[in-house]
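Before we start, here is the structure in question, set down as structure tokens.
Missing here: one protein chain of the complex. Every other protein chain is in place.
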Amino acid sequence: MKIDQTLPLEYSTEQNRLNILGFWIFLGAEIALFGTLFASYFTLVNRTGSGPTAAEIFEIMPVIIETVLLLISSFTIGLGIHAMRLGRKRAMLIFFGSTLLLGLSFLAVEIYDFIVYIHEGATLQTSGFTAILFTLLGTHGAHIIFGLFWGLLIMYQIIKNGLTPETTNKAFIFSLYWHFLDVIWIFIFSFVFLKGMM
Amino acid sequence: MNFFDRFAVPNPSITIYASMIAIALTVIAIIAGLTYFKKWQYVWSEWLTTVDHKRIGIMYLISALIMLFRGGADAIMMRAQTAVPDNTLLGAKEYNEIFTTHGVVMIIFMAMAFIMALMNFAIPLQIGARDVAFPRLNALSYWLYFFGAMLFNISFVIGGSPDSGWSSYFPLAGTDFSQSVGTNYYMLALQISGLGTLLTGINFITTILKMRAPGMTLMKMPMFVWSALVTNFIIVFAFPVLTVALAMGTMDRLFGTNFFTTENGGMDMLWANLFWVWGHPEVYILILPAFGIYSEIISTFARRNLYGYKSMVISMVAISLLSFLVWVHHFFTMGQGALVNSIFSVTTMVIAVPTGIKIFNWLFTLRKGKIEFTVPMLYTLGFIPIFTIGGVTGVMLAMASADYQYHNTMFLVAHFHLVIIPGVVFAMIAGLTYWWPKMFGFMLNERIGKWAFWFIAIGVCVTFFPMFISGLNGQARRMYTYSESTGFGIWNMISFVGALGLLVGFILIVYNIYYSTRYSPRNIPGDPWDARSLEWATPTPVPEYNFAVIPHVDSSEAFWDYKKKGYQLFRDPVQSIHMPNNSGLPIIIGAGFFVWGFAFVFGIWPVVILSTLFIFGCLAYRSLEKDHGHYIPVSDIEIDEQGGSVQ
């Protein structure tokens, strides 16, 4: 494995560069995926049948908390990558750990949100609107859950193997994924929740 | 319903029972054969666990050929049923299952796999690479495709085949009108193989962008590589749409949601839109690689460089962009009004412009050439007139007002078969024949191949031209029968005769493979066609690492200029080569997906959860695994290269 010392560790081998480009393309596909979900959401948002409308079930507080949690987590993972580039393994692990904890809290609030919706009579089966609402939020949430496990696995590998071209590459890719989920959430926050409450 | 009742076939008939027995016997024969000849070890370590793009390509190829015959059997049954009026060979239910599986199998499991086969085999060789960017992911793509196809095909014997058309329009495909598990199979099998396709897309874009031989700029890539690049971009942006649509459809059917229902705010039109937002780019995913293959073959056998390389590239990019802007033409009759229909009519017709550019460029490649009528060239030349006819009828269909009369009729069926068969199937057979010596080390017999070509080319015309007429006479597609007074009888009978011709042609291809395997001379040179691109610079059979030394490229026809102008391809000394190790994980994950899909079809939730955990467990294992591949020492490379045609 040829290691190019002039580049950051996560870019230092040929395979690493391939991995990062490949992941960017994967994120392109993810944008198409969420784009389709958003388009379907806008199509179905007013098709509430006999169920509640968006304005009836949305609450601003939990959503703002979720947004803040996820925004901070995006910041901490950025710090984590910065620490990684400086070769500070401990600091990086702390930032990654905080990111995952913030992600977990986000998830907790989102689950609370879901329970509220269900109590207000908006279940997955209620209407076209609720189906796409839960699917859009659920797809994002499932990505976060997957991210939590993935992040843990990467932290474990960094603890075990240190900052190698392989582990830093994985951590960097994970950070791209996490930022991406944050961006998607901003769209959900603006176009689902804010628009729905107006 | 009783738990076990769901596994029974809803419309049992003698054919289905006979097929069950045939399938069981084949499986037993394969297992017994492998055991008897002690080939398990070989099959496992050389094929099932391989990460070599060439072997993965060959596995795609075998799967595609098997699926071609499955879909072809469906086609023959359909044409036989409709050959005469009021036929009772098949009932309506069987006919519905057959045309549905014909469409799905041919598009998703035959044509897609065939393209994957040729891309896998040829692309790394053409760009002078040793493998794709992510060899293991590539193996996983194959196994996801394979197990998706398996899942789809067992619907035939367990639980019933899907029967609401390959486009599976809701609410017909919803539980109200389609009670059997058939459509569940459709949703999950497409989901699994679609995931494999998406991964291929990512893999090949990365490969083509990053792993080209030094000197090969984008505008020096062979046209097939260009077409593959464009195609894989379409895959990456189109397949997620299918993923979402299928997920919604699955939830409607299994969790009682209201995406596409007709009550509680569901919207059946949303399915049609999502399906075709994927579905139209999908046809370009099929056709663009075919265009690439034709470009390679036409310049090889006209002995000339491809005419208008730049406009070929620009027109492909234009087609790929337009392919996302035309999906509404699949349902002009849905009532979106004259304005929307007019807009989509125009965008659709505009596709004719870049396609026309390509046709004329191919024609001008022939000019001043020295045309040799080999089998691959025959298919390429046969493609031009037939595809032109199919293509112009596409322009006719694009005219919204006229489409109100063509929609859902045999005219449409004639059109898309006359573009897909000469466009895709011809290209696949041509590509197969063209790259066959590189794949297997011997040539396919030219004489039998030409016979097969004539049967197929004439068969296509005889089968599908009459459908234009019966369509204009009011024959809707997907009708299992019609009365004599309609006057459709004669046209359908001609179609049936043509279909028999096609059958003979395809049987001849199989016979050719058998015949050539037995009798064709071995020890052929590395470059038997006197071709132009880098794959022919490798020795035959191609070693695991493709190129002992990575070539340097100075022109768009590097190998041709090496032969004619003395450009130097191999300039570096031989060094030890790093190659990835084989892995059993891809097939194991694929099998996990199969179990997951099967359990999902029948709603056996504990198994769904367990198999999901299993799949994620495998991914975690993969992440933790320490596997840095292996090095092939210089000594082994030089031994391998003895007898090679180059260097």
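For reference, chains read A and B in written order, and residue numbers begin at 1 within each chain.
Here is the rule we go by: a contact is a pair of C-beta atoms (placed from the backbone, for glycine too) under 8 Å apart; a residue touches a chain by one contact, two chains touch by 3 or more.
One rule holds for everything that comes next: contacts and distances are computed from a predicted model.
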Identity of the absent chain, which is to be given by its UniProt protein name, from "Quinol oxidase subunit 2", "Aspartate carbamoyltransferase", "Condensation domain-containing protein" or "Leucine/isoleucine/valine transporter permease subunit": "Quinol oxidase subunit 2"
Which residue of B:M20, B:I66 or B:M479 touches the chain not shown here: B:M479
Which of B:I23, B:I66 or B:L172 contacts the chain that the document leaves out: B:L172
Of B:S13, B:T262 or B:T517, the residue in touch with the unshown chain: B:T262
Sole residue of B:I58, B:I389, B:A452 or B:L534 that reaches the chain not shown, by the stated touch rule: B:I389
Contacting the left-out chain in the complete assembly, out of B:A213, B:L270 or B:V375: B:L270
Residues of chain B (touch criterion as defined above) contacting the omitted chain: 92-93, 96, 163-165, 169, 171-172, 177-178, 237-238, 241, 262-263, 265-270, 272-273, 277, 302-305, 307-311, 321, 324-325, 327-328, 331, 333-338, 340-342, 345-346, 349-350, 352-353, 356-357, 359-361, 363-364, 366-373, 381-382, 384-385, 388-389, 392-393, 395-396, 398-405, 407-409, 454, 457-458, 461-462, 465-466, 469, 472-474, 476-482, 487, 490
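By definition in this document, only the chains that are shown with their structure count from here on.
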Between chain B and chain A, distance of the C-alpha-averaged centres to the nearest whole Å: 34
Chain B-facing residues of chain A, complex: 1, 17-19, 21-22, 25-26, 28-30, 32-33, 35-37, 40, 43-44, 47-51, 124-129, 131-132, 135, 149, 153, 157, 170
Residue ranges of chain B touching chain A (in the complex, touch as defined): 133-134, 198, 201-203, 205-206, 209-211, 236-241, 243-245, 247-248, 251, 255-259, 261, 263-267, 270, 274, 277, 578, 616, 620, 623-624, 628
